[in-house]
Structures are given as structure tokens and as C-alpha cells.
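Can you keep this structure in mind? I'll have questions shortly.
Shown here: the complex without one of its protein chains, the others still in place.
Moving on to chain A:
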Amino acid sequence: MNDIYKKAEEREKLCREIKSMMVEQLDIEMDPEFITNDQPIFGRGLELDSIDALELAVGIYDKFEISVTDDNTTIFSSVNTMADYIEVQKLENEG
């Protein structure tokens, strides 16, 4: 059971880091805590657009040292989808 708690905690920490990166990178005047993990980032939701996606790609590289190489914008659907991508890439980099 401890393992699951630990994983959940790590995931929550990653999500928090993503949110603070977003606020910082995009100069959003908002407390990162107010962004929820499943909130849509583009269009309604945070009202970001494809130009902001470029900034997020830069932010992910600077903060997590992961380059978003494929042109798949669905990575930036929500905080959770970004966290998924970062987790997978981290595993790949380790392996």
C-alpha cells in the first residue's frame, strides 16, 4: 500500500511543478493552486492557444529536461496529460 501512496504523492508533486511552470512561463495572473489537474488548457478553461503551447514546450524542457519533439498538441490538453507525458519520457530516458 505504501507504494501506491508514494506514487500518488510523486504524481501530485509533479502536477504542482507543472502548474507553477505554466504560471511562470506564460505570465498567467493566477495562483497555480487554482488550476485543476483535468482543467482544459486550451480554448475554454485556461483560454490558452497554440502559440502558448510553444512556451509550454520550452518550460517542460527547462524544468524537466524533456524535449517535446513530436508535434502532438494533445500532450498539452491538461495538467494530467502533461504529467503523463513527462512520466513516460522520464522512464524512457532512464531505461
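As a working rule, contacts are C-beta pairs under 8 Å (C-beta built on N, C-alpha and C of every residue); 3 or more make two chains touch, one makes a residue touch a chain; residues count from 1.
Definition applied: contacts and distances are computed from a predicted model.
Colleague: Pick from "3-hydroxyacyl-[acyl-carrier-protein] dehydratase", "ABC transporter ATP-binding protein", "Spore coat protein CotJB" or "Helix-turn-helix transcriptional regulator" the UniProt protein name of the chain that isn't shown here.
Modeller: "3-hydroxyacyl-[acyl-carrier-protein] dehydratase"
Colleague: Based on the whole complex, identify which of A:L48, A:V68 or A:A83 touches the chain you can't see.
Modeller: Hidden-chain contact among the options goes to A:V68.
Colleague: When the complex is taken as a whole, what residues of chain A touch the one chain not shown?
Modeller: 50-51, 53-55, 57-58, 61, 67-68, 71, 73
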